[in-house]
Structures are given as structure tokens and as C-alpha cells.
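The other protein chains are all here in position, but one chain of the complex has been omitted.
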Amino acid sequence: MSAKNFGFSIHKDRQIDYDKNYREFYYRVKAVEPSISLCISCGNCTATCSAGNFTSMNLRNVILLAARGEVNNLGDNVSACLLCGKCQLGCPRGVNTRNVVIAIRKELKIRRKP
Amino acid sequence: MGKDVLIIGGGIAGMEASAYLSAMGYQVTLVEKANELGGHLLRWERLFPTQRHGKEVLSFLHCGIDGKIRVIKNAEPVAAVTRDDLHIVTLSTGEVITANAVLITTGYKTFDASRKEEYGYGIYNNVVTSADLEEMFSSGKEMLTSSGIVPRRVGFIHCVGSRDEKVGNIYCSKVCCVTAVKQAIELKERLPYAEAFCFYMDLRMYGMHFEELYKEAQEKHGVQFIRGRLSEAAENQDHSLLIKVEDTLTGRPLKMKMDLLVLMVGFEPSDGTQKMAELFHLETGSTRFLKMADEHTSTNVSSVQGVFLAGTCSAPRTITSTITDARAAAAKITSYLSQYSIEQREN
Partner (left out) sequence: MNFDPFIIPFSVGATFLFVWLFGKLFGWIYTLPKRDQKKLQRHVFSFRILRTFGEIVRECLLHFRLFRINALLGYMHASLAAGWFLLIIFGTVESKVQSGKAFNMPYDPIFYRFFNHAPAHTIQLQTLSFLMDTFLLLVLSAVVFAWFKRLRSKWFGMRRTTRQSRVDRVALTALWLVFPLRFLAESATGAIYGNGDFFTGILGRASESDAVFRMIEYPAWWAYSISLCGFFVLLPFSRYMHIPAEIILVTFRRAGIGHLRRFSAFADIEVESCSRCGVCIDTCQLQKDVDIREVLPVYFLRSIRERDTNEKGASKCLVCGKCAQACPVRIDVNNQRIVQREEFNSNKNFQPLHFEKAQYSGGGKIGYYAGCMTHLTPSIKLAMVKILLAAEADFVFLDQEGSLCCGRPMLLAGEFNGAAAIAMRNEKLIKDCGIETLITSCPICLKMFSEEYQLNIPVLHHSQYIEQILEENKITLNLNRSSYTYHDPCELGRGLGIYDAPRSILTKAGKLIEPDLVRKHAPCCGGSIGSVNLTHAEKKAVTTIAIGKYVETHADILVVSCPLCKKTFVGPNKIKVMDIAEIVADRCEK
């Protein structure tokens, strides 16, 4: 018996579906750059980001979304990064931010390929 | 009885431990390198969470020791040797002191904020530290910026020199969060029309009544809290400051003009503490504070027999915790001198 649908599926559910999300993404990135797990979401990287002033590039958010397995909109976000390394200088936790971006870009690419 | 205890450092911990040890009948000598006892307490005008005056606590500490112990000011140890459980310490004045036990209470220093160059301390006139602000408060003068105007907006930056791998300090300094809230309240009391913002990574209101103070700051004084770490500050033409943070809760970068920026500087082991570590061959932990023999059961015990620790030389502490720790150290020294070994209990 199929569950009764009351029309809620017209709009996509806004909840983070933690169980269905592609959380392995985060672990795969973490295997390449373990320091991603050190992030405490202080936002230093985003505030200092040259690209972030003009685009949606927000490294803190990228890391957080990756950790939740919300990978669908990450691409636009990280593609603007110029790898300038300013964020890395400020990061209080010593996260290797440049390689986090590189690893995420790479992982997204792998994922897109069938 | 009649045994000698040497206490190095006449701050809060040194004074309080002196009082207890002398009350227990030991011959206490307190060495202080400045010409006045009190340490950092001399500089804090009012204390969290009660807004009580620092002077009151200082006079309480003085009551315990004045006329009861020997105080040597303007002196510091320059050499130390151990012979048959006796510590023979030479002071800079040339005097040699022999003691059955030594208590290190050399405390902390505040982080040198100019090391966070992007925050502009020592570069821009209107960037001050929390210690500087405290002095502005206690001077009793009118609060003005370097350009001589009454600040309309003041930012408090948490975690400067704390929780920061880039300056080598991974630890939390414990007191800065609540100090920022306290100072923001004091500022609002003096300048009710100014805006006060606290920029924090995490608000650590762990002590009794700290959360109430936080609530009071929101409720009564309208202090605003933005979750984001300052990345850089720049100076405008009028010497006000332009700061860049991410407002992490809205998820967007934020820039804001500030008339005065207060950096909540964290704790680092004082120069005296580092010197004592060398002199007495004490182990230091990864944080460079003096290492306790055991984090739970032997907090006042150093890595060297007969040398004990109290106060902020071993970890960042509040005044309350420092006083408690000084008394614990006194009890520990007493048990050591009467040959009661707490370590035996573990066997």
C-alpha cells in the first residue's frame, strides 16, 4: 500500500534529510584533506575572502554543507575561489583551506561523472 | 612546625596562599618583583559577574598577610638549587632564602595584540585591548576616541590570542567572554547612546551568574552579539575603523564602521612564569603554562618535588578560581610538609 500523499511533495522538503543525504562526500574529502574537520565555523575565511565579496563563495558554509551531505549547490560556491590563500592565513584552527577547496572541486567532478 | 615556605609572585594567588600558610603556622616569605602587591588586580577596576570593585578584593587579600608574613618587593629569584629537600633560592637583591617548600604564583600576561597585525593594534589609534579599556574606565576620565569624539559604536572582539593556532595558543582563556560582556555593560552605563557589539566565535558563559550577566547585557543595555570572528580591520580617513567579519548566522560577509575597537586579549604564561620554569626545571605543557602533575588529583603539584603551583601560572583562571586554587595549594603544601602524601592513596 502506498502512503497517502497530501500534496506536500509539490514543494521540495526544506529539511536537511540527514539520513538520505550524500554524507560520504564529506568523508571522501576528509580523507584527502583531514583538516576540514577542524573547522569551528568562525567565518574568518569568508570575511577575508576576495571572491566572497562579489559571489556566493562562502567557505565556512561550504564546509558545513559538505559535512551535512548537502552537496547539490556546492559547485557554484567553490568555483569562484582563486586559491589566493588569504583565508588560510587567518584560520584560527589551521585548516588547510586551499586544499579543502581543491579537494571539494575534485570530489564534485568525480561525482558528476556517471 | 616552623618550616619555611617561599612564595614567588605577589598577585592574587601568592597573597591568598601566603595568608593561609601563615595562618597554619609556617614562616612565609613572599617575593614580588614590582613595588606593590596585587598583580593584575591593580589594573581591573570592576570584577565580573558582580561589578564589585577590584580594590575591595585587594584589601581583603591584604588583610590576610599584612604584618603576618615577610614581603620582599622589587626582587625576583635569579638562581635556585635543591639540597636534601631544601630549596635554596638566590634573589636579585643578593639575599639567599632557604625554604622547605616553594610555591610558584607568577601568573599570566595578556597576549600582545600587535601580533595579530590584521587587527591593527599599535597601528590604528582607536584599537585598544581589554586591559587598556579597563584603565580608561579606572582613570575616571571621559571616554573619548583618539580623535576626541565620544564613541558612538564600540566593537568587542573575542578570542584575541586565544583559540588561535596561528599565534600558537590553542587554548581558551576562559575569562574574556564574560569580561567582554562586563565591559560592554560598563561602557553602556557610561555612554548610554553608544552601540556596543560583541563579535564572538562561541560565548562561553560557564560560571555561576555569567549567563545572567549576558542576559542583562541584552535586556538592560541592548548590547548586540554577532557570531563571527574578525578577519581584518582598516582605518578610515577620520580614524574610525572599518571591520570585516562574517555574520555567520545570516551567512553573509559584513562590514561595519567602528569608533573604537576593543580586543579581548587572552592569557599567556607571564615572563616570570617562563623564567621560573627554567630556574626550577619545571615541565611545561603544550600550552607553555606550567604542567600540573595530574589534571584532577594533583593540580598544585609541579614536576619537581617541593615546588608547587597556584593561580594562573598553570592555566587561565578567573579571580574566584585563583583564590580557590591558592587555598588548595596551601592545603597541599601543608600535607607535603607534614609528610601526608596524597599519592599514597592511589596505591
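To keep things simple, chains are lettered A and B as they appear, and every chain counts its residues starting from 1.
In the analysis below, a contact is a pair of C-beta atoms (placed from the backbone, for glycine too) under 8 Å apart; a residue touches a chain by one contact, two chains touch by 3 or more.
Only a predicted model underlies this, so the values are computations on that prediction, with no experimental measurement involved.
Residue in contact with the omitted chain (choice from A:N21, A:S37 or A:N99): A:N99. Touching the missing chain, out of B:E118, B:D132 or B:D247, is residue B:E118. Against the chain not shown here, chain A presents residues 32-35, 48, 50-51, 53-55, 79-80, 82-86, 89-90, 94-96, 98-99, 102, 105-106, 109-110. Think of the hidden chain as still there; on chain B it touches residues 112, 115, 117-118, 120, 123-124, 165-168, 232-235.
Just so we're on the same page, only the chains that are shown with their structure count from here on.
Interface residues of chain A facing chain B in the complex, by the touch rule stated above, are 40-49, 52-53, 58, 60-61, 89-94.
Residues of chain B that touch chain A in their complex: 118, 159, 163-166, 201-202, 227-232, 244-248, 251-254.
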